[in-house]
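The other protein chains are all here in position, but one chain of the complex has been omitted.
For chain A:
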Amino acid sequence: MRIVVNGESVETVDNAVVIQVLEQQQTGRNVAVWVNERRLLQKEYPTFLLHEGDHLRVLKPLGGG
């Protein structure tokens, strides 16, 4: 199925959960995620089921150094 991640169309497996997309995008789990503008809790990432056409916003926090 196709979903949209940070404005870009992405192909992913049917019945994918959020964590699978994060792995596919190589962002790691330590990110903030919104699905269709709903903010997810981190504990939802392994179970939140995605559907065709869902819009994800993934924000990776960048620190100091």
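By definition in this document, a residue touches a chain if its C-beta (ideal position, glycine included) is under 8 Å from a C-beta of that chain, and two chains touch if they have at least 3 such contacts; residues count from 1.
The rule we apply is simple: contacts and distances are computed from a predicted model.
**Q** Between "Circadian clock protein kinase KaiC", "Amino acid/amide ABC transporter membrane protein 2, HAAT family", "Aldehyde:ferredoxin oxidoreductase" or "Rod shape-determining protein MreD", which matches the UniProt record of the unshown chain?
**A** Its UniProt record gives the name "Aldehyde:ferredoxin oxidoreductase".
**Q** Can you list, in ascending order, the chain A residues touching the missing chain?
**A** Contacting residues on chain A, toward the hidden partner: 28-30, 32-34, 39-43, 59-65.
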